Structure formats: C-alpha cells, structure tokens
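One structure, pasted below without further comment.
What you see is the complex with one protein chain gone and the rest in place.
Each chain carries a letter (A, B, C, D, E, F and G) given by its place in the written order, and its residues are counted from 1.
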C-alpha cells in the first residue's frame, strides 16, 4: 500500500482524473462540486509539465459542449457539476451519447428540486440513470461509496468512456464530495484505446472524419439508432458492477448506493450485532443496473434506502422476483439518516 | 355536436389553449412544434380583443423561465417545444414544480437522440415522465391519441396546472401534431381557480408574496420537500387517466399511448377480425401512470408498443402482476409501424 | 428629535445573510429607501438572482421571486409582459448576469423590455466561494484563477454598462459604486432615474454598481473599498453611458 | 483550354440540400475555394450549426462536426483548446448565433478564442420554416411575425458585426454580402483575411455575410438579391468594423 | 471557343448565372432534372468571354468555365 | 444631544460607520453578538453632528440617527 | 368503408397540397379523414409524403397498405412501392421516373404529369394534374367539389385559379397513350 493522504472527495477525484491522463477540464462553479475545477485551475499552473488545460466556461450549457469538442479530438476530458447545472447539460448528454463522444461528467448531487440546498441528496438518480435528455440514449453511471473507491471509479470512467465511445457519469453527492478521508491515490494510467479512426484532428493522410447526429430520413436514422442500441446492449452485458454483503443468510437485504450505502453498511453492522439477519446490496454501476445482484434472493425482504423520495427503488422492483417484497426508506432536503435511523426502519420491518 | 373543422394538431392545440383562457405564449421555433407559436403569433394580431401576448424567446432556457414568470402572476401561459428544446428547459421544469408555477408545456416528440430526425417518436417518455431535471419533482403528463382528444386534454392541462400549482406537460409527437383531422373545437373555459393567495401582482392591500426555491437548512428544506411530495401524492391519487378496450376476454393486451395507441387500436381491430382475442390499454395520464388499469388482469400477456427502444414498458412492468408477462415492440428513428406490423408481432406472441 | 435616518419601511426585520461590509447590503438598503420614497412598494415585483443575494426576498416587504441562476431577465419578461403597469425590478450579480445569464440580459436589451436592472459587479462569485467572474480583473486571484486571471486563457473583463449602452432597447445605462458616502448618494440618484424611466416606458434601464466583496477578495471591508477604488474603477470607469432623452423611448 | 473556374477540390460530389439561390451555397463554395487555395483542407476542423447548413458536413472533404443548435462556438472552444495548431472554422446562422447561441458567441469573444467564425445573416430562420430571427427587419413578415416584426414586442434587429467589433477578444470583424459578383469577390477576401488571422493567433476573427434566403423571404432568387440590397444593407451596413493591427493580437 | 459547362443534375434553377452573365450566354432550358428543376444552358456559347462570373455566382458549384487558348 | 443608535444584533463589524464618521463618534466595542461580531458603539456621542453618514454607509441598516431639535 | 392512400414526391412538387385539398373535400361528406404528412429536414427538394385515410370512424392514420399510391419521383418509388396493397394501384409520374417497379401483384399506371402540366402552360401545376388523375380512382369524391376547393386555394390570383382548375380537369380526363 502506498502512502495515504487525507483528502477531500472533490480534490481526490480531480487528482485521480489527472493521473488517468485527463488533462482537459471545462467547468462552471457550483456547490458542492467547485473544488474539482479549483483543483484543476491550480494544477494547470503548478504542474506546467503536464500540459493541463483548465477553462471556466460561461454556462453549463456551454461547458457540456466544450467537453464534447475536446472529446471529439480524442483527448480525455471532463467536467464536474451539480443538479441545476447537470439539468442544463442534458441536451449535450443526449448529443454526446449519440455522437459517440467519450467525455466524463462528475455529478455531485445536492438536494433539489430547483436551486434547493447544497446538502447531500440522491434525487438526481432518474436524471442520470434514465437520462434527463431527449431520445433513446444511455449513459454509464458509476456511484462510489468511499473516497478510495471514488478515485478508482474516476479512472475507470475514462476507460469505459473510451471503450464504448460514450459519456460516463460519476454520480456522487455532497456528503462524499465534501468529505475528507484517508485515501491511497491511484497510479497513472497510460494505456489508452486508440481513437484515431474517428477523431477530428485534420484529415492529413487519411479520409476525412465527420461527426453528426442529424438524421437523414427514417430509414437512415433508425439504422443509426439501432447501432446505438447495440452499443448500449454491449455495455449492459459487460459493465454491471455491484457489491453484496452477507446476503445469503439475510432475511432483510438493504439496497443502497453511494454515501447511503456507507450509512447502510453501518446499519447492517449494528443490526447483525443485535442478531438481526441483515445484508446489503450496493449497486456500483447504476446504469447498467445490476439486476443480477438480485437473482436467487426470492423470499427475502428488501429495504431500499435513498436520499430521495424513491427513485432507484423502481429499478430494484424491476430486478427482484416479487416487487411486493420491496420497501423504501428515504430522507429529503439534505437530511442524511444515521445508521441508527436505518436500524429503526429495519426493526419496523422485522416486527411485521 | 358543433361544426367540425379539418385542422392540424398543432393549430388545434393552440386554438384550444386560447379558448382555455391561455392568452400568453412564449416559444422558440422547433420542428415539429412551430405551428403552435405561429398560430399564437397570428392570433395576437388578428384577435386584438382577446389581448393575446406572443413572445418569441431567444432560447428554450429563456422561454421556460418566461412562462414561469407569467405563471407567477396568475395568468395562464404555455410554450411548445420538441426534444432538444425540452432538454434545455429541464432546469426550469424542476424549478416550476418546486415553486408551484402552473405553466403548461406542449412537448411534441421527434426522433432523438441529439438533433435527430423531425419524424414521430416517443423517446422522450423518460424525460417527461421520470423528469429530466434534477431533484425529487413531478410533472403531470397527458398524452392524447387523436386531435379531438388533444384539444380536450389541452384545456384540461390548464385546469390541472392551476388545481395543483404544478406544471403540466401535454406529450405528443410529430405524427399527431402535424396530422390533420376533423375536430370539433372545444368551447371557451371561463371558470378559473382563484390564484390570488399566492401570485405576484404587487402587494397592495395584502401581505407581500414571495416565491423561492432556495433551501435554508436541511430541516426547512426537508419540510419543503415533504410538502411537495404531498402535492404529488394527491395528484397520484386523483388524476390517473386511461382507456381500456376489450381487455376482459383478451389473451393479449396491447399497451400503447399517443399516436401508437391509435395504430395499436387499428391492429387490435384487425386481430379481432382474425378471431384473436386482443385488447388494448391506453394510458392517457403518463404521470401519474395508470397502474390501476392493470389490476385484475393476471394471466394475460401484455405487448407494449412504443416508438422508442422501450421506456413506458418499465412502468408497465411495475404495474402488472408478473413482469415476465410483458413483451415489447418498438420502432426507432421516425419509423411508425402500421397496424399490420403490430398484428405481425401479435401473431408471433400467439405462436409461442 | 428629528429623524435623520431610519431603517426603511420597505425592509422587514430580517438580518441579512451578507458578510460584514458587503456592497449588496448597501444597495439593498438604497432600493428599500427608494421603494419608500417613490411609493413603489405595493406595485413592485422584485426578481432576485441566485448568488449572495439569494435570500434578499426575506428582507423586503414586497412581492418577490427568486429566479434560477442567470435567468432573472427572462423570468422578469414573463412577469412584465403579464403586468405591464407593475414596477418590475431585476437584480443580478456578475456571475449571474455576465456569465450564466449573458444571453438573457442581452435579449432583454434586444427586446427593450421595460424593466429596471440593478447589476452588482463585485468582480467575483461570492456565494459559491470566490471563483472567477467574467468581470474579474487581469491578475486578480480567485479560486479558479489561483495565480491571477490571464488574458490568454480567460480573456477580457466584460464591461456590461458599455455593452448595454450600445443596445438600442436600453434607455439608460450608468456605472456607479458605493465605496464612499458620496458615491452611495450618487448610486441612489442613478437608481432613482432608472426606476422612473420604467414608468415612462422607455425600455430597459440599467445600473451597474461596483460593489465590495470583502470575503471573496480576502480583504477587510475598509480595505476592500480602497481596492475597489484603485483596481476596479480604472477598468470599469464610472459614468453615464446612455441616457435616452424625452420621447426617445419605445 | 485554360480552366477559368473549376469545382473546388475540397468539395465532395454531394449535391447540397439548399434551396435554389441560397446564399449558404455561395459561401460554402468560397470556403472550399479558400481551403484549396490556402492549403488548409488537411488541417481543418469545420464546426457546422443546426440550420439549413446542417448537412454541409457532407459537402466538404474535411474533418467536421455538427454542433447542437447555437453551441458551435463552445464546441469549437473544446476543439481549439485541444488542438491549437489546427484550423478551426465555425459556421453559424442568425437563429443559431444571435438567438440560441448569443451566450456562446459572446463568450468566445470574451475569451478571445483563436478561431474564425462565418456568420450567415439571412434575417430569418430558414430550416424551421421562416420564423423571425433577431436579425429580422422591422416590418419583415415571417411565420412568427406574420404582420411584420414590431419594435414594441420584438425589439431591435441585432447588429452582430458591430457588437463583435467592440469585444476586446475579437481581432477582426467585417460585414459583407454575396448579392453580386463583385460582392462575392469581396466576401472571399474578407474570409481569407479572417482565416489567416487565426494563424497569427490574433483571437477571434468574424465575418458576417448578408445572405439571401429566397424560400424564407418567399421571393424568386434574383429578386431576393435586390431585396437584400434595398432592405438589409441599410440596417446592416457593409464594412470593416475592426481590424487589429500587427502585434495587437493575444 | 470558350466553354461553359453546367452540371445538369446539380442545378437548382436560381437564375444567378443567367442574370449575371454579361454576355447573355445562358438561358433557361425546358428539361427537368431529377430534383424537379429546369437548369439553364448556354444558348450563345460563342459570345462567352470566359469571365467565369456564372461559375462564381452559382451557389451549387454547378458551373465550370474553360477558356480557349 | 444627537443620537446614533446601532442595533447590536444586526451589526456585522464592517467598520464603515467608524471609518466614515467625520467626527470619530464611533469606535469598536468588546461585546460579541449572537452572530459572533463585535459591533461598534458611540464613544463620543456629544461630538455627533447628526450628518447621518454612518447610517447611510451601514450595509445592514443597523443604524438610526436622530437630531436634537 | 376505409380507404388508405399514399402520395409521395419531392418538396416543392405540391404533393401535400394535393392531399390536403382532397381531404378538405372528402371531409365535407362527413367521412372521418386523417391526413398524415411526412417530410425531411430540407426546406426544398427533400422527401415529402402523406398518408391519407378515409373511413367511417376513427382509424389508424398510418396505413397498413395503400389501395392507391401516387409517386412523383424515383426515390419515393424505391421507398414506398412495398406498401401498395396487393391488387392496388401505383400511379407513376413518368416525367421523372425511369425506374421500373418491382412488384407484379399491383396495377402500375404511368402518367407524364410534368409534360401534361407543361402543355397547359406551367409544369408546376403537375400536382393538380395528378390530383385530377387520382380522382378517377376515388368515385366517392365529388369532382366538382374538388375543383371548387382548388379555385378557393388559389383564389389570390385569377390566372392561377384558371390554370389549376384546368389542370385538375385535364388530369381527370387524360387519355393514356398506350
């Protein structure tokens, strides 16, 4: 194990991205994600040998198109934002998925709707996972639950984006992004997927490349869409990630992602100490959703806990055997329940 | 029955809205919805006695905030757009639902993702129904299947918006919006819900009113959110709409909305003529989704047909007894299957 | 006893959420004084931005709405078109107006919307923790220009009062500041003129206020007033850039 | 036989999707000629807009991307920052640039992005069926101003070349047109200058082309050229509004 | 003789070449192309001075001009 | 005597009133308010000419000034 | 009763107008009519096609198969030939279409709509010639009513009224040269 540093989530993501060869950052400040652009702004000046480019864009609408531009040249690029800014980026998310542009978006959820609160929430699940933009498009969504995992997934985002020529979202929240903990920073990534067969770099010595998402009649556009669907199917088949904890003997299986999974794990431990048979499924890829994690668990009860009014719970219901076995517990407005609060919910279920 | 006129869907919506006392229209041109602003632009000049205000905004981002502004003054107001423009309006959708602003949005779906094709599609279902914006918010979504119904629902949108102080989406597509058919235009609506207890009109003779969606701590913001959830729960309890056709004896129940329901109905007739026991459930309110329509139908097979890669199908699976009974058939890119094409799919199911 | 200065009637009792010495507070107070003096409170609709003034709706006894970041002019367009005889006052920060909301303010000017706009230029993003604004000066350090804003990557500070003056839909554009008692008085005069033009239906009236942000600038308030004088005013000269004469309005 | 005019090498064989007599075609052809003559084709990245030129990527043998509506300058920023030595050419219509993309073009100018922008001003939305643009003239009928654009509700036509000239990040701004052989030649000269400034790293170079839209204007092509002369030029005067001297660039 | 070649299928009948030709070399024809347009053609090729104006004004790049040398 | 009233809980210790008072009537105090600030207070009330400057520069609207008449 | 028709051509040929005029007339008779247009992104010269369904009650506006199909250009022929009902009729604008249809189970009729219209003085009236021709296959449509509707449509200009009404007539009465 390398040396550990005590680092804030946002800073750790930025550093990991730089080490993953992401030298381009375009962003617009918004709490609780602003430390990511701030980190890049510093690095761009303090580490001249790395040729880091940082641009503060004028709006999120512009920023999401800027990352599309850099991605189109084959360079690794990302932005970081939060709910309101992410909403403004939705047209471009649809565009990037369609055009095959491998940009990475860090979305640090705060409590919506509207301007809301800058505290932790998970109310942008639908937006990220179902796609807040228009049309049949999909975006990979990864959700870490510790700063260590945040660093690793941050790097993986770039690999996946390149592998599938698709944008990838790292979905986290105010709690994890603003939190500090000890982390062993991941190493530098050097191997890259060769993108030269499609990128825009000037057509010297080759046929010219064109990137467009404008349909030219239903037949052409259906074929284009079927191609996209094929890409999405491949991702769905290959990129499902999750972690299960003590589910085999469990009567009650908690389901949670991101910071809530961290709290739920605490609750699980407390419950086990009390002799309650509680397990945990922690989806890491939210799209594709780890339906497989729920196979062979018929008869168990599921308690989905989210910092929302209930969004992932729909995907859980679509994954389990009997949707009637799924219960939900959520808090809103930036309130994060403690392990003890979740334990109380578990007890309520036990009683029934 | 009054006189029938042969009218285009977009024009019929505009006329119905004007008759529903919606005298304010802000819009940005986008095919296939542009005839709605064009109709308002003409009416504003040709019917001076109606005091119609038409403004072409600079972007959809601006337009969605303009309608929020007029809604805040208690006047009926709407816009019309299509996928890319709707994506840009998502931040404001979240805002309007949170702030309790009863504006109406006509969303005429075309085939995405990205700029895509201007032909009919239903790929913006997730965006409209799950909410493309950030945070836990909900918007009523109504989907007509004929121009006649379009007119009636258009008017109902305004009533619902006012009743719940929430934006309402009329979700339709290029096929219905561009199509012409005979329609009996609905009459004028005059009764309105009194909005004076919250609207911004200058505080003469009363306490001043404030509309804000900025949280002030987790406790306050959770309370705010719980209030919203209560509103949504009320809508969910009261405003479910659908139509069922010959489902009782059916072996196979088609599920479709909007223009696809029209085609599916044609397929159902063809199937019945062949002696196949086929029914149809046509959700009219997409949010709240008519889960009740699926009660008591255990054992039947469901064929969901959409002009998408499969979006509403998730809500159908969440509504039926056994999600394994649900099959999907969709076309993409602007291709609309004919009744005959759907019949072919029905036959495939029958064979199994 | 004669009252020389009393807290304006249009103010509520709420304590602001501004930092000590923030220019927002001074300008808010002038606005409240004018609502009192011009008898506007009961016909006013205030449109607040996201930014440090996000809670300003709590300070005024007047109808108000808090717009999404950058969108105040669009929201105000919807309001004013619906209620043309009400007094609509739009308030924006530099991040809000010049960055996120450039399109909305430009097009309110293009259309000549008949409302008044107060623009607080403090050369930084206050609320989000001191990031660079389009009005940040060259060399000014902010959290996203930690070694000073550079022309090569971030371009040029934007002079909004001059840009607005050049738009035909704008009837009045002045830049003022609040770093001395005299300047505060001048700011009040500018605001008063801008407000009154709305009743003459002249189009968009615009007042840019150079405003101290002690927190964002990491300076003690009194020092911040000096910095404003020495650094900001040379780049953002004070003055009237447009004042449409009688009868020239829409 | 000596070749007086041959179809440019940088063109593909595709037939355009423009209407007969559309100015887009003329300007596209000039661009192709310049890519040939200046030897730029292989280092070019073209950024096309949504609008009638949406399929222009099919006409050029050069790397190209079609931006979302209004966002071409932002997309181009991402490209040029990544590949500063490539020739990045942004092409926009008036709906695209002046309405939907006002913020993006203004901020590309604020930052002084080092690329060239060709702006086709045809005073209307072509692709979507003839709606009003911010550059539509007063009194001009369009499908959203069916009785002519009115100052009171839609404001003032926007003079982009003048606005751009005033932004410090812009090195060159000229307005030209293509309604006669001479004017077409002048347009080519302007484009050439704008393109060459990019290699001098002077910042954003901007050419506004007044361009006929016979379909949108419901006029026969030759008539459209006259209308352009009589109606458009008085509102949008031709000329060089800025030309930064040697060494003045970034 | 100088040569003015109009690519039949590329033309969209705008008439610019006809309008601006200083020598009235071109005139509209009566044959329709696949897109439904009736392209012009040289009717007085002998008058052509190979100034290239028709080619330069053609929005479609449908004209090529060659000078006899 | 003229009166300068500083609302203790509203003050945020910016010092503008102290800085701009032409007669040095005000000076910082050593009591902390609920928000953690140490507001100034009149230390030479008798010197106050009731010009109102302190009130006008106060960003918090925390000062009221009354003139003895 | 249920009739499914399809008309297709290039933007600028006036195919949509043809369909709309037809629908306007039919609707007067109390039928339920739907007119569903489809076109591409280009303003001129792009694809343009419509489905027309005439029936007693509400039906799918998307046709399953066309009893009558009119195609004005080659791309339309390629795209839609498969939608002609077995035994149905395919009208080809032989002025612009050289390709031969593939189907053997349908009736193919070739008419030089452009030339007919050009003979009348303006090739642009070819859509009205086609409208007239189409009426032969739709006995339930009142020809006079169609002519009245055409006159109304072009009422802004007398010369156009005359030309287009004549075009309809000519189309209806046109004798194929076999």
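The criterion applied here is as follows: contacts are C-beta pairs under 8 Å (C-beta built on N, C-alpha and C of every residue); 3 or more make two chains touch, one makes a residue touch a chain.
All values reported here derive from a predicted model rather than from experimental measurement.
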Displayed chains contacted by the hidden chain, counting the whole assembly: A, B, C, F
Selected from A:34, A:81, A:127 or A:146 as touching the chain missing from the view: A:146
Hidden-chain contact residue, picked from the options A:4, A:188, A:206 or A:292: A:4
Residue of C:54, C:158 or C:184 touching the missing chain in the full complex: C:54
Of A:23, A:42, A:208 or A:262, the one touching the omitted chain in the full complex: A:262
Touching residues on chain F - with respect to the absent chain: 12, 30, 32, 34-36, 38
Residues from chain B at the interface with the omitted partner, ascending: 214-219
Chain C, residues in touch with the chain not shown (by the definition above): 17, 19-20, 52, 54-55, 126-127, 129, 215-216
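The working rule: only the chains that are shown with their structure count from here on.
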From chain A, the most remote chain by mean C-alpha position: E
Geometric centre distance via CA averages, chain C-chain A, whole Å: 38
Cα-centroid distance, chain E relative to chain G, in whole angstrom: 34
Residue list for chain C, restricted to those that touch at least two other chains: 50, 54, 66, 68, 99, 102-103, 106-107, 110-111, 134, 153-154
Contacts with two or more other chains, residues of chain A listed in rising order: 53, 55, 58-59, 61, 84, 91, 95, 99, 114-115, 213-219
Which chain pairs touch, all of them: A-B, A-C, A-D, A-G, B-C, B-D, B-G, C-D, C-F, D-E, D-G, E-G
